[in-house]
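Notes for the one structure printed next.
Below is a slice of the complex: some chains, not all, each in place.
Chain IDs A, B, C and D follow the sequence of writing; residue 1 opens each chain.
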Amino acid sequence: MNEKKKDLTLSIPKEEIMQPGHLACQGCGASLAMRYALKALGRNVILDIPACCWAVIDGPFPYSATGVPIYHTAFETAAAVASGISNGLRSVGKSGATIMAWAGDGGTFDIGIQALSGAAERNDDIIYTVYDNEAYMNTGIQRSSATPHGAWTTTTPVKHFKKGEKKDLDSIMVAHGIPYMATASISHPEDLIKKYQKAAKIRGTKFLHVYAPCPTGWKSDPAMTVKVAKLAVETNVFPIYEVENGNYRINIKPSKRKEVKEYLSMQGRFKHLTEEDVKYIQENIDRKWDTLLKKEQYFSSKEK
Amino acid sequence: MTDDKKVELNKVSDYPEMPVSLGSMLWNKTSSWRNFKPVIDGTKCIGCGICWKFCPEPAIFPTNPPTVDYDFCKGCGICISECPTKAISKVDETR
Amino acid sequence: MKQVMNGDFAASYGAMSALVKYVAAYPITPQTLVVEKLSELVADGEMDAVFSKVESEHSAMAACIGAEAAGIRTFTATSSQGLLLMCEVLHWAARGRLPIVLANVNRAVAPGWSIWADAQDSISQRDTGWMQVYAEDNQEVYDSIIMAYKIAESPDVLLPMMINLDAFFLSHTSEVVDLIDKKDIEKFLPPYEPKFKLNPSEPHAFNALTSPDHYFELTYKMHLAMEKAKKRITEVGVEFEKMFGRRYGLTESYRIEDADTVLVTFGTIAGTAKETVDLLRKEGKKVGNLKIRVFRPFPQEEVCEALKNAKKVIVVDRDYSYGFEGAFFTEVKSALYNKGVMKPLYGMMAGIGGRDVSTGTLKEIVAKAEGEDPKNPYFIGVKL
Amino acid sequence: MIEIRLHGRGGQGAVKAAEILAKAAFYDGKVVQSFPFFGVERRGAPVQAFTRISDEKIRIHSYIYEPDVLVVLDPTLIGAEGVNILEGLRSGGKVIVNSTKEPSAFDFHGKNGVTVYTVDATAIAVKNKLGSESAPIVNTAIVGAIAKVTGLVTIDSVKKAIFDTIPRNKEANAVAAEDTFKNVK
């Protein structure tokens, strides 16, 4: 009966491991992040997830939407639990599955950084993902140290909006000397998936920092989630790069970087900012991008 | 774990010893979250797969043209704004 | 095979004998000798296990939780501040129904810093859902760890267990310990094969958000497991005796049948108390000792049974629930109350912060109880 | 004591509506209590909120099982999968629905002594520029209708409560409440 059409174009793996029925808000970037990561890694994966939106998204007891084993764990323990799973299985010679900690920015930049630092120092064989929505969303939008300068949150009210830069966790993790650190965005699933596939093949601690807009917390239109993420890349708000054994590679270099203003204006969390504030933010972005370019120039395998 | 039944836990002995999942979330038809529905116009669709790629549920099947799974579509509108040909429209279900 | 070793080494050998596969631990005085010994046993290849030298006790317990959830037999050891730092994840292990075994060296809680014997650390974790054993000597430390796995891993128990040993008085005191052959262990202790574990071919989510519709039932299952644990502890103790000749139960009575006054003690004080009982018996005083070996689950039936003939009972606590009493004292009374039994009962706090409890101290305690009316709590040896 | 349950969607402000109602009753000299559904609110997902209004001290702190009044902020919720709006409603109870329809269009109208009232709060919100046109915010508006239908609170107190609670566009919100007060059927 149906006219025979050619197949739909699929630029990312077809199999859906994460299933619908989950509890993410409409237009949630974090749910996209998981969908892509699992497409990249397949089913031979064990996840552990600390307190964060994802602890809710997966569904309540006795259900799960994700299709792979998940250990829900205490907020500050994501990396340590993953270490335990990985080393525990190694102790009995079962090291086949990919062990992945999957945590929010709060659980990573703040309360979980110690466990992460420890795992990285021991170079435990895990992937650590932080899906970054730049605040504590699960508890209702409080600042984290990943919250960018200028943003409103409930603990950085408009009169005291967040002051100070986002913690540079990427550089911190690079300083830990781990074999692989990469940033990725839900707006660029193909890049993201390639990075997970690469990470799965490397032994030791891999750190992936995934940009995941949150319409609820950013006061943005759920329909704009992907657009906002794309703009973050195009404005250099969130550069897409990777560091392998200390060697930098910027994966996406916008031919002409867009103005941060465009990015900010899509999000209610920034609507109180003055022109001057925006200028300050723009300058910082440009300065940081320059530093990153320098790092790529001086610290890359090519340069050696 | 793939069927869409709710798990029956009516008495203590029904409960697993550990707090583990026993079923998927497919019983949870999130259609009730939606206040409009995305409708794909097959004539405008070029089969690029972008809507499928960016649906967060996922609630789009990768047919050509794609089909929306209205049991689960939450009506976020991402597919609508990402479709390069504006093949998807927003249909009010309210009134 | 008999060897002279300190309590920390006994704990380490206990873990090795129990065929533990994964250890994650962090050093703290006076538990350090455990991490050192285990490091050595693993390095020398004597123990076939992986030891993660984590960056804190919090991560030690978290890593054990991860490994145990993956179906691996795990062990950790800590003390005092380290145990307290684990608090949140102790609850996690228990409600997560993971039969992890932990050796805790009972040390006083800071501030002021103290490294000396005191059970405040473990007592203050009595509401976490962990089973708790208090050992009297190094042999009991070793044996208890081996039995712990058998008890904790029982499919109808699935609760973590903490074996406590007194700082220095056991941890750093060398005594003779009889180690069990691997062959015999294998007969005694079945491999760990949990029904649910982290396994990609049988995916489950553990510990998801649990609404008020379900949480209470899971708590109730913990209650059933604790009730069952009492039985298992006894059964496993009997089995252990059959195979290895040493018997351990929920409690241990010493000369209480005809005793007018019964001391209730735990840990090393129990040993010193038995010595004291003999000394006082020689003086013609009918004294006995009830050692509470297992504090969680609280063996209320056994305690009531053991105390039924006593005319006076004195509970000695090396701990203090600030603003009330010693924890053992409170709970012994509560247990007797449940049975409707009322008799003179004295709570005596002694040995706090590592102050020595000698036979002399215990004699003083008995004398005190002879003299006066119940006026609680007593603090024994404080320079008033 | 009167117990009211409100139905809305995550992000729509049903909880605020319950609170405004409570505050209004407080200004009218009543003892009050209001609270959200105790759960995880998700943007888009169905949510509930509650208000208790009484003449005496409210000592109980437990859920509301048998509300006297139901308020539905989003009409798509009626009949939506997994949502049972009418659950526990006392016989003789009142149901206020944000809808363009007539009360009689709802099949439970008149059954079990239940009376349905409707008001096009969405249109009123749009008219008063509350929220955006595609996502109007009706939570303040609807309280006017509650005031009218139940007589539990005066419209003046409702307006005062709105002024106290809403950070921006206080005036427009108050006007909207007045509008629904006048237009509920």
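In this text, contacts are C-beta pairs under 8 Å (C-beta built on N, C-alpha and C of every residue); 3 or more make two chains touch, one makes a residue touch a chain.
Bear in mind that the values here come from a model prediction, so they are computed numbers and not experimental data.
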Q) If each kind of chain appears just once in the picture, what does the full set look like as a formula? A) A x2, B x2, C x2, D x2
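Throughout what follows, only the chains that are shown with their structure count from here on.
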Q) If you average the Cα atoms of chain A and of chain B to get two centres, how far apart are those centres in Å? A) 23
(Q) How many angstrom lie between the centres of chain B and chain C, each centre taken as the mean Cα position? (A) 51
Q) Just how far, in Å, is the C-alpha centre of chain D from the one of chain B? A) 30
(Q) Counting only residues that touch at least two other chains, what does the list for chain B look like? (A) 1, 9, 16, 19-22, 28-30, 33-34, 74-76
Q. Which positions in chain C touch two or more other chains at once?
A. 203-211, 214
Q. Okay, in this complex, where on chain A does chain C touch?
A. 43-46, 48, 55-56, 58-64, 66-74, 76-77, 79-92, 97, 114-115, 117-118, 121-122, 124
Q. Where on chain B does chain C make contact in their complex?
A. 1, 9, 12, 15-22
Q: In the complex, go through chain C and note every residue touching chain A.
A: 21-22, 24, 49-50, 52-56, 58-59, 62-72, 74, 88-89, 92, 198-200, 202-211, 214
